[in-house]
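Note that one protein chain of the assembly has been removed; the remaining protein chains are unaltered in position.
Up next, subunit A:
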Amino acid sequence: MSEPEIPVDEVTAPWWEATRERRLTVQRCRACGRHQHYPRALCTGCGGTDLDFADVSGVGVVDAFTIVHRAPRPGPEVPYVVARVRLAEGPVLLTNLVGADPGSWRCDAPVRVSWRPLPDGRHLPVFAPADKD
């Protein structure tokens, strides 16, 4: 059941640090205002290199999902749901959907961020039905 430790680098470190406080952030370009995910050393909108991290609402919708019946490695318990979630702020995240029967999910369902603790104190953002607290 030991999941491999998730790597981090100098650009993504602030994003991962925020997850220690269960804060979801998205990188923002100070020149053009664009939000992007994953964090990069430059803005894909304008090529600018002055970027910071903004807290986001943590709400979004399911763009698409799939119920996985065979895990690619030992650890994850099948079936589980992998999804693309579109944040209200625009960027799309890959994630897991939790808190509902896998077969009950639909595209365009509203979701809200939830947090899965990692052994090193960081957290992994996953998403649950928005109407559930």
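Basically, a contact is a pair of C-beta atoms (placed from the backbone, for glycine too) under 8 Å apart; a residue touches a chain by one contact, two chains touch by 3 or more; residues count from 1.
By our rule, contacts and distances are computed from a predicted model.
J.: I notice the complex is incomplete. Of the names "Acetyl-CoA acetyltransferase", "ABC transporter ATP-binding protein", "Carbon-monoxide dehydrogenase small subunit" or "High-affinity zinc uptake system membrane protein ZnuB", which is the UniProt protein name for the chain that's not shown?
T.: "Acetyl-CoA acetyltransferase"
J.: With the full complex in mind, choose from A:29, A:43 or A:93 the residue touching the hidden chain.
T.: The one listed residue touching the chain not shown is A:93.
J.: Which parts of subunit A are in contact with the chain that was left out?
T.: These residues of subunit A touch the chain that is not shown: 3-4, 6-9, 12, 16, 37-38, 40, 63-73, 75-76, 80, 82-84, 91-96, 106-108, 124, 126.
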